[in-house]
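Of the protein chains in this complex, all but one are displayed in their positions.
By letter and in written order, the chains are A, B and C; residue numbering begins at 1 in each of them.
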Amino acid sequence: MSGRRLASGGLINRAAPVRFAFDGRDFAGFAGDTVASALLANGVGLVGRSFKYHRPRGVFSAGPEEPNALVELRNGTRREPNTKATTAELFAGLVARSQNRWPSLAFDVLAINQLASPIFVAGFYYKTFMWPAVLWEKLYEPLIRRAAGLGKASVETDPDSYEKATAFCDVLVIGSGPAGLMAALTAGRAGARVIVAEEDFPLGGRLLAETYEIDGMPGAAWTAGVEAELRALPNVRIMRRTVVFGVYDGGTYGALERVSDHLAVPPPHQPRQRLWKLVAKRTVLAAGAIERPVVFGGNDRPGVMLASAVRSYANRFGVAAGERIAVFTTGDDGWRTAGDLLAQGVTVAAVIDPRTEVAPAVRALAGGAEVYLGAMVRDAHGAHGLRRIDVVRADGSSVSIAADVLAVSGGWNPTASLATHHGARTEWSDTKLAFLPGKTPPGLAVAGAAAGNFTTAEALADGVRLGNEAAVALGFTATSIAAIRTSDESFAVAPLFHVAAARTKAFVDLQNDVTVKDIALAEREGFRSVEHLKRYTTLGMATDQGKTSNVNGLAIMAELTGRSIPETGSTRSRPPHVPVAIGAFAGLHKGLDFKPTRLPASHGWAVARGAVFVETGQWLRAQWYPQPGETDWLTSVTREVKAVRGGAGICDVSTLGKIALEGPDVGAFLDRVYANMFSTLPVGRARYGLMLREDGIVMDDGTTARLADERFVMSTTTINAGKVMQHLEFCHQVLWPELDLDMVSVTEQWAQFAVAGPSSRQLLQTLFGPGVDLSDAAVPYMAARELQLDSIPARLFRLSFSGELAYEIAVPARFGAALAGALVTAGAGLGVVPYGTEALGVMRVEKGHVAGNELNGTSTAGDLGLGRMLSSKKDFIGRTMAARPGLVDPARPALVGLRPVDRAQRLRAGAHFLARDAKAEAANDAGYMTSVVFSPELGHWIGLGLLANGPQRHGEIIRAYDALRGEDIAVEVVPPVHVDPEGVRLRG
Amino acid sequence: MRIDCPFCGSREIVEFSYLGDAGVQRPAPDAGSVFTDYVYLRDNVAGRHREYWYHGSGCHSWLVVERDTRSHEIFSVDYAHRETVR
Amino acid sequence: MRNSIFSLALNALSGHKHWQPTWRDAEPRAAYDVIIIGGGGHGLATAHYLAKIYGITNVAVLEKSWIGSGNVGRNTTIVRSNYLLPGNIPFYELSMKLWEGLEQDLNYNAMVSQRGVLNLFHSDGQRDGYVRRGNAMRLHGVDAELLDQAAVRKLYPFLDFDHARFPIQGGLLQKRGGTVRHDAVAWGYAKTASARGVDIVQNCEVRGFIVEDGQVVGVETSRGSIRAGKVGMAVAGASSQVAAMAGLKLPIESHVLQAFVSEGLKPLIPGVITFGAGHFYISQSDKGGLVFGGDIDGYNSYAQRGNLPVVEDVCEGGMALMPMIGRLRLLRSWGGLMDMSMDGSPIIDRTPISGLYLNAGWCYGGFKATPASGLSFAHLLATDTAHETAKAYRLDRFATGHMLDEKGQGAQPNLH
Partner (left out) sequence: MGKLAPRSAFAGLLHSAGPSAAPGVLVREETGLGLATVFARAPYFPRLVQSAYGIIPPETSQVVSNGAVAFIGTGPGKWLALSRNGAAGWRDELATALGVTGSVIDQSDGFGVLRVSGEKVRATFEKGFPVDLHPSVFKPRSVAVTLVAHIGVTLWQIDDAPTYELAIARSFAGSFAHWLTSSAAEFGLRVEV
């Protein structure tokens, strides 16, 4: 293989070449590569353009902290903008493109933004673009919006699926570096149920990227040994490609498993990703640390990289990031990059360290390479790739060094953000030169580099200690682990966050193009709090959330304000720890699976009859049943209504809530929850009931029947079924536990049909046969009966929503579909039709019955003409508050009926009422139309509405004003009951 | 957040509905303006809070949970009225 | 010691010397005519209008942290005046008008962007509700348009029209609605108030009231006691806590509302969209992030952070509405403390304690109210009478039964 692939070494599979494309060019890498390592191996240094100035950018890191190497991965509906090349695993046929450039990566027109950079300083938006105001939406904002943003999203539906899952454990170990592995091993050996979550595809953490030895073995080999033991323990579960992204309450951790992202497409029945909720009793956070760069002039040039990343590429991926690599480090760790490179035969151009003294063993790592102590890199040069660096010595003299890669190390930032998700801030340590976790979430302890214990020996020891502590806290016995030998590591580092002498633009936040000058400007303008600094300059707000820039930014602010770093503080980090696909949070709940669908027992029957369905909460209900030749809904609905009023119809009303109440105190209980009286209801009878909220507003209505002395069944509206159940259980369990009764929902148990129309009795008589007496005397209006239908228990209620002679019949739900058929058969000679919710609605409006549009959570019983139902003989929920002046004001809009004066005109719900000659303005708003239907009986549209002083205005002509539709029509105020006001029909 | 239902065990909050302050007491009928306080006024403490939760997707018990509103730490969970457990 | 060789640094940083602090970071003085507790949008706007319209400049805004650290700095930036009830519409419309002139008023670009707010409906009942609302708006002279499904599709072709569990029927569009760059609102008001002499005091937490003869005459703070002729509270999520210092109990609960932003993207969603069949609304920031949110977490909280179920609920709504966002990544989530009132509407009123004034109960909708709230509260503080548009926001409306319940949920704050 050409380019920078080293002759040997690394954890890639050299026997498995993988072809991929970047910006339309074909390349090859190996299994085990990331897109970034494969690009570097092919000598591709320029991979993207920056956010604001469109500056050329290259790979900067080797992990999730990457600010620069963001690509659009995959094509078409699977396009994934802003994907980190440093974590994307290579697969055969992978396609990636660079972003934020036009027309090409090498030549990007918007790079002229750089010329204007003196004006594009932090906060420049706020100071300009104000005149003229109209140009903001038309001109300035579109320009700004187009220039901003990075990748392009696909606008088509994501074709892949996602899953959600929950797993429980005793000990969750986050990270599988030396600290995590030992924590898992100790807790696992002790017998605890352990989950190890590792973001990367192999286990091992930094051990995969370093050359030091553990127990005489290379880190990767040692890792393999531990992994094998962990795999053998049945109580340990290893989750690779799984990042823990958030710490929530109650030991709940959010994690994302990238199940198929390393494949071209997910295998059959496999999701693309799986969202895990990990519920843990104890957690060991062993997420390692991220190297901190130093800020200097031109530090964004492609080729300027983290020193640890250069080591990762060399040791884990067998790639030399450059041909002449210089190292700029403020601590011992960076020297190891020089040592490892030299060992691989890569030229090290120089090692530059601002410290004047370095331990001899560290110094020896640089071998024969040039070393500059007491010196700093001032500026880096090179257009599309690094060419040389200017090094300035303590005495002010400078020297230029040719290099195509500069490996930079300014110390390490512990990856402790998960430990701060509950709100505690990290604490600065002057000795470690790092922010360390402070107060941690309950049950969570931090190990290894994440705790600032940066050496392998410390990481291993932390892991053993905390793994044991967690196990012991859960009642397991600690295990002892023999001391593990590790190579010596020295960790000394000097504080250097930026090189003040820089002559060219020095970037703090590489992705959002925030420079040292921007920070200085923010300081001058008073944005000195780090949180102000962040919001004013956008420092740390990009896709990397400032993982390599926040600390440098605030350190610069600390210098500017003369405060210490702890006084300056750090910004708050928030979930997710790394960006997570929105689809994963939704799992399978999208499209038709957004919410479950509830189907009544007769659904299949209705489908077979060609019904059109409507969503009612989670239920699907038949809305109407079009007949051949009927092309618009109104024709069908009108036919259904006429058929019911002229003969008989059946309608599935199973979706209404049904609650069984049993016990000696049900009557007393109902008296307290209903506004009207129920304890007096005789056995075998039903009564309409009105339920208020405690604030005096109507909550729900329905009928409740007494089937036996201590046995009642209540019905609720479909929408409020759950809410009423919850309310009743509150009243019983909390307010009046002394009342002896039980209640349970039986909505699902009974399939219930309305059978309505003048022929309904005849229909039922056919159904039940002559043995059952259905005469008015035997089953009068509001009767409730338990009887048998074909030796099946059935319930018959003489209730009417339509105003016709009508019944509701209920059978156990398994017979629901059959009953629907049987009802139609029984009514064959009577012209029976099935009718849907529309016809139901038409008839209820004709009868002036209130429903959802009127029971809207703000209407009182009085508003709905039901004021007389409020019993004065007893206390009930809502009684006291219903008497407040605002709720009994006679001027409140109250229920009326409406008819268009010109009968040909259509009414519209939502129209507002105005007096006939009133101007259309708010002061004259007298109420609004709540429900409208076309009445087949009357041959014109009718409505219900809430009108100020309504009941006193019957006969008045007012206007229904619907400005939205440009309509303004004269309507007559009439009583709400439009059809059969005397109720002759329902007594049949 | 997870609530340790005394009947069902530890469950995620999606199974529960929240009602609020369990410190309020429904006044006697005709208590007048005390009713306004009952229905509308809340201590809304920052700290330990006794509150009603309903395990509607579980055992249907109304619970009183004592919880810190600053940390979401839960100290105790009990049936709203032990008497209902016969 | 090592620092010395690096202290050269500071000298290089002199490029933008002429810029002044946007506001004076004032030291608290011993007494003011008016103290406003809370350096959020409402507190700072109140100071601006007190100084500008009522000429009262001996004013301090006391902020316990940095200004804008509360909800003004963490909201989803939507402004609109598409309200339903007569007690609300004029107030929010005043606010809308003030937004429209804000940049000129403040000489600060808060990026008021009238990109349109679309509320979708998915059922006939919902449509009727929106028609009622739209007509109420039109009666108040507020713009509103009813869109059918085809019109919605034309505007937003990428919504799920064909495989949706709750199909989109149409929407109510307010074209004048839109977004405003939230932080800049706080900074802009702070800038002009400060320029007129108002003291903006950060890191100054009010811990108690100075009460003499039953009258509030000042506050105790983390930076000492400060006296005042009048004290106004505009502390949003902390309303109950601060009121309790004066012995007051409010019809308010504090709940957490989360919000979310995606990674930056090229322009994708031109306006603001609200899903009608789930808890989800979305817009795109000028930086390119999709800014979205949903419902509150639903339990009393002062934690300023939420839990996972609501994140899932919001993303489920998002995927149901626009399945193309599946591969886009959620970058950051956060929470704010909502002062959820018992009827979902705010309170701008005097309190039973003389000298103490209340501005609270904004729930999750108070950002859009910032200018009108500031103006009305300034009016109340200056004149002791309610501003014309804020007359319905009385504290005693719960006792008298004149609630302003836009959602019809009753006295359950977590449902508003």
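Operating definition for what follows: a contact is a pair of C-beta atoms (placed from the backbone, for glycine too) under 8 Å apart; a residue touches a chain by one contact, two chains touch by 3 or more.
Computed from a predicted model, the values in this text were never measured in an experiment.
**Student:** Could you run through the displayed chains and say which ones the absent chain touches?
**Tutor:** Across the whole assembly, the hidden chain touches A, B.
**Student:** With respect to the chain omitted from the figure, which of A:R193, A:R645 or A:R879 is a touching residue?
**Tutor:** A:R193
**Student:** If I consider the whole complex, including the chain that's not displayed, which of A:L11, A:A31, A:A133 or A:A167 touches that chain?
**Tutor:** Checking the options A:L11, A:A31, A:A133 or A:A167, the one contacting the hidden chain is A:A167.
**Student:** So one chain is hidden, and I want to know which residue out of A:L634, A:A668 or A:V744 touches that hidden chain in the complete assembly.
**Tutor:** Hidden-chain contact among the options goes to A:V744.
**Student:** Which residue, A:A826, A:A909 or A:M929, contacts the hidden chain when the whole complex is considered?
**Tutor:** A:A826
**Student:** Which of these, A:L656, A:V811 or A:A861, touches the one chain of the complex that we don't see?
**Tutor:** The missing chain is touched by A:V811.
**Student:** Even though one chain is hidden, which residues of chain A still touch it in the full complex?
**Tutor:** Per the touch rule, chain A residues meeting the hidden chain are 161, 163-168, 193, 268-270, 277, 279, 588-589, 593, 595-601, 604, 619, 660, 662-663, 740, 742, 744, 746-751, 766-767, 769, 789-790, 792-793, 811-819, 822, 825-826.
**Student:** Even though one chain is hidden, which residues of chain B still touch it in the full complex?
**Tutor:** Residue positions of chain B that touch the missing chain: 6-9, 11-12, 14-15, 57-61, 79, 84-86.
The definition used in the following text is that only the chains that are shown with their structure count from here on.
**Student:** More C-beta contacts across A-C or across A-B?
**Tutor:** A-C
**Student:** If you average the CA atoms of chain A and of chain B, how many Å lie between those two points?
**Tutor:** 26
**Student:** Averaging over Cα atoms per chain, report the distance between chain A and chain C in Å.
**Tutor:** Those two chain centres are 22 Å apart.
**Student:** Note the residues in chain B that touch 2 or more other chains, in rising order.
**Tutor:** Each of 1, 12, 19, 36, 39, 71-72 in chain B touches at least two other chains.
**Student:** Hunt down the residues of chain A that sit against at least two other chains at once, touch-wise.
**Tutor:** 248-249, 252, 277, 422, 694-695, 881
**Student:** Which chain B residues qualify as touching chain C in the complex?
**Tutor:** Touch list, chain B to chain C: 1, 12-14, 18-21, 33, 36-37, 39-46, 49, 51, 67, 69-72.
**Student:** Would you pull the chain B residues touching chain A in the complex into a rising list?
**Tutor:** 1-2, 10, 12, 17, 19, 26, 29-32, 35-36, 38-39, 52, 54, 56, 60-62, 71-74, 79-81, 83-84
**Student:** Which of the residues in chain C end up touching chain B in this complex?
**Tutor:** Touching chain B from chain C are residues 240-241, 244, 249-254, 298-303, 307, 309, 342, 398-399, 411-414.
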